[in-house]
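Missing here: one protein chain of the complex. Every other protein chain is in place.
Letters are used for the chains, namely A, B and C, taken in the order the chains are written, and counting of residues starts over at 1 for each.
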């Protein structure tokens, strides 16, 4: 399930028309837990690579859940087994041959499957975390909220929240990044390199574009969710371990400042920051740059058009930086 | 076009099951420009009523565009004809018999039709306004942006932005309010009383609920848009004058703190504030109160469920307060 | 105590050099509780005047504490006697003859004395209020904080917090306003009209300038504090009833957009907004306008100079809008 086969739109995508592999699928690599070894909790240029691939190659990746699998049942205390910032373990870095600063890494997500014989996800109420609770950025003097752990069965294309409530299985990657130029950023934080955007549109069937800032690009990913509401308000989606299959390509001569996303129907620029309006403004600004530089728009015309038809998607409002996607239907991309 | 006939979902709506009129449609009133007389630029308990109606009554209203029709063509200078805060002229106040503080006013929007023989809307780039420009809250030292005025033809269910680009006609009310208790708030500003939320879901076929804070409720509305993107980033949607038909009812014994919305499939709480994350948090908090008080949810269970399946809609990020809707599909409303 | 006699700096102040009274003190009026009658909880053009004075006149005013005196001892429950928004009762409106939109009202605070035989102030921890607690803009899911009431003796020029800790008596007006043009704004909220700025520099010996927006200016004031830290973080200073003596004048042909303040040594622009950086930016922008229009500075030169020597004072970060003062020593006012 949830495998998206290459389709005609992909052949017209930026990835397959401008990528070095031109849509040709290369070798398939396996990045299983054993190959990964130590998972990464910080995204930067200093960690040892786990694999090197060519543009066009496919990688099948075993991801851990955000808790590294340590919350084994509903009786586990998150506070006892999780120590911030050791959260959101990342696979990687995967090196991409030929990638250099100024390039763009394209990642097409083919599929995301839950791992395990009886697949399940985990949702917690973690004390001192979440949008409506005492947290690092929002200290209050109240007594802490209780810890709550829920184990949620994933089966038959559904996420079984309770005996009576099920949600559609809509898997996505909470975090995907290339390395920053010289900083190394914990896996909880989103920024221009990607990171923990918690954007549900980063899902099977869509393409993510990331601005390369170091030799080899250094791709990291993790923090899969089986579903997530906009804003991820309590701070914890249905967190689960996956087998995720991606195809990677490299685009030369394309300047982007923030992660971008392509779907069959739309393009999206994703920015992260605080307060939330700054993330919205940066996402729109990036989308305007895209329209101006790739599609010949006048910047003020683009600004006025987006005011009428852009869509905004809220990733999370719980992590160190909030993430927002500004999206435009491709049919409006041609300038007037 | 865009008239929504009462349908089966309406009969099961909160409005028609808990409203005093119980879905019975009363008399139809006409609030045309002449009956309105002076339009209102501040929403409060001090202005003279223009009409009194009974719960269940229908009102057909001639609204002005946000510029009071003063931008007659693309050669008009907004700076010369518009003087803040004289923007967003409101019809009203319409008094509702029997309304008193603590009640909820329900407004079902039946239809919104453009006015004029050759209907058109107006979009401007207004100096010192807009999310990506010098504005009141975001002063910068740069030279002003140019003024730009676009007249946009509305016909055949489309908004004709240019010779090559058309958008679907998706009319909605930018502003709808009851009076605050003792404050009077300019029509540009949204808050708990409603106001200038610029929420595209406040449209034909949907019901808005507003917390009554004064005798007679004092309903105001205006600022129609023929379409609008999330965030209304440049500050100006496709602004147009309409004939808007609403049906009004009154619900006793229902405590709400913010405007709420009901659609066939979903419920939404709408909050307004700055920074934007505060609006998001207040909207979610109101939605949780709704789930707890009307549907028997435990508050932390509700908080965790919304994290998985809530949707967030961004109204505007350009007005004195930013507006956000937090939305839940009705099918998830029953507690586990 | 705390009476500041007119001194030589006053004769060189903007008030006394540009005001209509030119420093001549007129009649003295008494606005005692009885003359005031109903105190005001909203600041606007709709309330009945309590008094009319001439430019240059002095007014001796009996103010109530922010709780209207209802918290009589440490056993009183704030939740039982206080109902928002009925907080911060204001004296006024005082009409000033000849004041019209575009003028500036100057208010020199001569003295503030505590009222009562055994003067005391009140500080509370009010549930659902304060910067580090659940509050309207910052909803959290925690259980409420406890109510705490402290009665604090004011004597001998000191505020006696406990048996061992005393603070200097530094009285100031938390709120002072003229009426907005057409809005009426609750007394908890600060904005361009003044309002609840909680700026400790609005104190005896200093002059406040307010932008007149309605005929007669309509001066309101109240919410005296015997002392207050920057930010007023728990939301409650040492609140006390006073006899406050002010002198009022009127300045023609001076355009200001926000409240301004003059001390013997410095000038300050006070802006209010959210998030806090917006208030800081608006205060600096207003200060730059002041330097440009009154002192001949180039705007970018002013911007760079302020970067080196401006001081920022934080009023409150607990009310609906946060207030900030940007201050410059007068000795730097002459452009290079």
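The criterion applied here is as follows: contacts are C-beta pairs under 8 Å (C-beta built on N, C-alpha and C of every residue); 3 or more make two chains touch, one makes a residue touch a chain.
The structure displayed is predicted, hence computed values, not measured ones.
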Selected from C:19, C:114 or C:275 as touching the chain missing from the view: C:275
Considering the whole complex, which of C:31, C:227, C:270 or C:291 touches the chain not shown? C:227
Among the options C:236, C:256 or C:291, the absent chain makes contact with C:236
Residue of C:25, C:60, C:215 or C:312 in touch with the missing chain, whole complex considered: C:312
At which residues does subunit A meet the chain that is not included here? 41-42, 44, 46, 85, 136-139, 141, 181-186, 273-275, 278, 281-282, 284-285, 288, 299-300, 303
Footprint of the hidden chain on subunit B, which residues? 132-134, 138-145, 275
Which residues does subunit C use to touch the chain missing from this display? 123, 125, 130-132, 145-146, 148, 150, 159, 161-165, 167, 227-238, 274-277, 280-281, 284-285, 288, 300, 303-312, 314, 317, 322, 326, 332, 334, 336
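In this text, only the chains that are shown with their structure count from here on.
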Please find the path from subunit A to subunit C through touching chains that uses the fewest steps, and give that number. 1
Copies subunit B and subunit A - interface residue numbers shared by over half, same or different: same
Could you name the chain whose CA centroid falls nearest to the centroid of all protein CA atoms? B
When the C-alpha atoms of subunit A and subunit C are each averaged to a single point, how far apart are the two points in Å? 48
Averaging C-alpha coordinates per chain, one finds the centres of subunit B and subunit C separated by a number of Å equal to 35
Between subunit A and subunit B, what is the gap in Å from one C-alpha centre to the other? 34
Show the residues in subunit C shared as contacts by 2 or more other chains, in ascending order. 138-139, 141, 275
